[in-house]
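All protein chains but one are shown in place.
The block that comes next holds subunit A.
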Amino acid sequence: MRSAGVPPAVEAAGLVKRYGERIAVDNLDLTVPAHQVTAVLGPNGAGKTTTIEACEGYRRMDAGRLRVLGLDPVADGRRLRSRIGVMLQEGGVYPGARAGEMLRHVASLYAHPLDVAALGERLGLGSCGRTPYRRLSGGQRQRLALAMAVVGRPELVFLDEPTAGLDPQARQATWELVRELRNDGVTVVLSTHLMDEAEELADRVAILDGGRVIADGSPAELCRGGGADVLRFAGRPGLDLASLRAALPADAEVTEPTPGNYRITGDVGPRLLATVTAWCAQHGVLADRITTRRHTLEDVFLELTGRELRA
């Protein structure tokens, strides 16, 4: 999906937003590449919502330069709004409106909307088209909000915690839709508290903390950047560490923290595991209790922010 020469969907440089004494966004730089899924992660109060709402034209920053699809979200708001889709975390629907009625209404505000019935079916809303909004379940409301965000066939969609409170089946359906959007050339900005969601969907992840972007890259890049992956196994004590290390890739380290317990750090993948077991076979070692622990986005997040994501 990566395409050279396409301008980024969002370019932010030096954004600052103060609410009284409190600095919500502190000299934030962020680039969202076009035609990709970018996940914005951060603990509560990191500046996620303020930044995304600025991109949507809801608030004006105190300083910095912000361009969304090449436009100033406030000054060119009218032109921008027909090109973006927004999913709010909650609400956004007339309390007395029926689900299908609201979706049809939003569709009628766009020049080339998606087929409302097909989209409703796709998101499992087919059966509740005539149900008033206030009687929809939380999951149905989420999916209606998602449908409202994409029905106008936007170039760029902002999804705020799109699967919060969904059952696993509905979550899969939502993830599938996000992948289809990306494959069809839509840029997606996703704010989420769910690590597996970011790992599953995102081409890029931006981690925010204290109003800044503190890490930014593909999930694989971010995981490599942090602490290393670990492979452990048990065998007879006093194996020849120098020989084992020589068989491994250059960046791998091997130690014997306690007699008979071995710990290898490095880029733990199928190849490394195969190398270790091959070496063991050559040396007549029965490797016991082999475990691998890959560094996850959750570990990276914890190391960088010192906080659990799911507060």
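Some observations on this one:
Convention: a residue touches a chain if its C-beta (ideal position, glycine included) is under 8 Å from a C-beta of that chain, and two chains touch if they have at least 3 such contacts; residues count from 1.
In this section, contacts and distances are computed from a predicted model.
Missing from the rendering is one chain, named in UniProt as "Transport permease protein" (options: "Phenol hydroxylase", "Transport permease protein", "Pyruvate dehydrogenase E1 component beta subunit" or "Circularly permuted type 2 ATP-grasp protein"). Residue in contact with the omitted chain (choice from A:18, A:105, A:245 or A:283): A:105. Within the whole complex, the absent chain has one touching residue among A:44, A:127, A:169 or A:183, and that is A:183.
Among A:91, A:168 or A:238, only A:91 touches the chain left out of the display.
Within the complete assembly, A:83 is the residue of A:18, A:83 or A:263 that touches the hidden chain. Residue in contact with the omitted chain (choice from A:23, A:74 or A:114): A:114. On the side of subunit A, the interface with the absent chain consists of residues 1-3, 6, 35, 56-58, 78, 81-84, 86, 88, 90-97, 101, 105-106, 108-112, 114, 148, 150, 152-155, 180-181, 183-186, using the contact rule stated above.
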